[in-house]
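With one protein chain held back, the other chains of the complex are shown just where they sit.
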Amino acid sequence: MTDQAYTFAYLDEQTKRMIRRALLKALAVPGYQVPFASREMPMPYGWGTGGVQVTAACLVPEDRLKVIDQGADDTTNAVSIRRFFARTAGVATTEATAEATLIQTRHRIPEQPLREGQILVYQVPIPEPLRFLEPRETETRKMHELEEYGLMHVKLYEDIARHGTIATSYAYPVKVEGRYVMDPSPIPKFDNPKLSGNAAIQLFGAGREQRIYALPPYTAVVSLDFDDHPFTASKPGHACDLCGAAHSYLDEVITDDAGGRMFVCSDTDFCAGRRREGHQGRLGGQA
Amino acid sequence: MYVAVKGGERAIDNAHAWLAEERRGARDVPELTIPQIRQQMALAVNRVMAEGSLYDPDLAALAIKQARGDLIEAVFLIRAYRTTLPRFAASNPVDTAQMALDRRISATFKDLPGGQILGPTFDYTHRLLDFTLMAEGAPEAPLPGQPPVAADGDTPPHLPHVSEHLNHDGLIEPAPQGETLPPDLTRSPMELPADRALRLQAITRGDEGFILSMAYSTQRGYGRTHAFVGELRLGRVAVEVDIPELGFAVEIGEIELTECETVNQFKGSRSEAPQFTRGYGLVFGQSERKAIAMSLVDRALRWKELGEDNIGAPAQDEEFVLMHADNVQATGFLEHIKLPHYVDFQAEMELVRRLRAEAAAAEAQQHQQQPQEAAE
Partner (left out) sequence: MTQPQKATEFSQSIRGAVAPLLQVAGLAKSYGARIGCTDVSFDLFPGEVLGIVGESGSGKSTLLSCLAGHQRPDQGQILYDGQDVLAMAETERRRLSRTDWAFVHQNPRDGLRMGVSAGANVGERLMAIGARHYGDIRAQATDWLGRVEIDANRIDDRPAAFSGGMQQRLQIARNLVTAPRLVFMDEPTGGLDVSVQARLLDLMRGLVRDMGLSVVIVTHDLAVVRLLAHRLMVMKSGRVVEQGLTDQVLDDPQHAYTQLLVSSVLQV
């Protein structure tokens, strides 16, 4: 049931139009950070206000919404955002990746490949991939404009010199269609390959930083690396203890005080689906 | 076992119920009413209106009540509400020279036309706890204070700005009315470099504590501007809106404002003879500390247009000041680190483990070689 005190999906129509214009611009220039007049939302900055505004601007009554945080549908922030739209937009919700028309996510890309017609909305804390190399917005904007990305590789060089490998494990920077360097939001680098050539529309919203950027379907996205130190999408070398999946991203769960732990899929829908199909991991019978 | 790790709907519901109970407190204590907060916590209400950028004392009082007295949380509630409100019109600029004054002081002139009006201020109180306020049912004696009365008997007085007196002599830089409509920070993203109008907007809704500290740092030598309070005034001004159908402006209400204009020293520049310069502060309600701090920070940020040196002081750094002044942005991002980050942390943990394993392997190899070398 929609809350009558607010318009559909909370934001007023003018604001939604403003956000849609920013989204269209972002889709037209993939990877470019489009400034937008981010609004205060009833949840705090840093808790997904950018993603929520993008979702609000994209939702139509026929949509079926899925919200995940850390890959899971049942984490508190995911529950809170899903409830917010159930209340303010009255849209149907789902936990099934395949059934969703719009998925808002924090920190993960679902394991199941997305299809044409789906929209994936990322919550972004720091949209600027160069931010921690150069704190000034005025300077980083110039660097993007002039395509001066040498500094980004200096960071990767330093990683290899110090650690023997590129020591960036999440929010791993990418280059979009050979032009803009982009922060993929803090997804694990394991998810980076899914950014490229994805059939779905990928939208990124940063509320506090007032930026929107996007990847249209089938955009080429390359993770930055060196020719002799190529990017690898690594993950812990375990299989899921519940569903036995060997190729999904895993959460480590501490099970007792004695150092006991288990590894389970971070994508809860993916894991449940596999178990329904009869797959079983090391502890699949007990959990 | 596994689901328990991830929280869920019931946990949220329970937390909200508990919060509501905590907000209400013990049931044998009467519940605060909105009029009580509005009347007796007026300065908190003012701060919430100023930083919430919404002039509505009743809603600000409600927000304070709902937020259990956490003013930043209250500001946040007001901002979230404000953003949903439709815009009917933009008012004409308020005329603070026509302010119905409750207070008006100048630190630069001992006396001046209209005189100094002290008004309701803490300034000269002794900061001693008044235990009679603690006593139940203290007698409501008629107040000894007088409403301000000007010499000619008008109540309340309208007085021109102190800076006008300096302006006559050409001693202070003119502050002409701008030609262009100022940008609206709540409707368009912050663009740097920002013009003065945009800076003032960001500062007036910025966190009082932050602006205070920035202003204080200029006084301590980090971007010193030698500020004097030329005038500090508090009072009510009419808000007028042009009605196109009528062809004239209609007064839609009154708001209380605090205005501060500083007079700052300045020893000439590339193009101008020596003149005093101005810093400006304007804040909703009685918010003197904020208005003064605002005018100091405004003045410090003007170094470029006035041809002064950038000595690298934080208060001279427009981007630093404007990007960190908003407490709703700041508190949200600060507190978001409470949210789960296990995906990222997992990735880090995996990396550290692998690096540690490699380091251990390298060390083991070295140990193996050492005895041989020693034997040679």
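We call the chains A and B, going by the order they appear; numbering starts again at 1 in every chain.
Operating definition for what follows: a contact is a pair of C-beta atoms (placed from the backbone, for glycine too) under 8 Å apart; a residue touches a chain by one contact, two chains touch by 3 or more.
Remember, it's a predicted structure, so these values are computed and weren't measured experimentally.
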Selected from A:227, A:257 or A:277 as touching the chain missing from the view: A:227
Option from A:92, A:126, A:151 or A:233 whose C-beta touches the chain left out: A:151
Interface residues of chain A (partner: the chain not displayed): 145-146, 148-151, 153-154, 157-158, 160-162, 226-229
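As a convention for this text, only the chains that are shown with their structure count from here on.
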Distance from the mean Cα position of chain B to that of chain A, given in whole angstrom: 34
Chain B-touching residues of chain A, taken from the complex the two chains share: 6-7, 10-12, 15, 35-42, 44-47, 49, 69-72, 74-77, 79-80, 83, 106-108, 125, 136-138, 163-165, 167, 169-171, 186-190, 208, 210, 234-236, 242, 249-253, 255, 262, 264, 266, 268, 287
Chain B residues touching chain A - in the complex, by the definition given at the top: 1-3, 5-9, 11-12, 76, 79-80, 82-84, 86, 186-193, 319, 323, 328-337, 339-344, 346-351, 355, 358
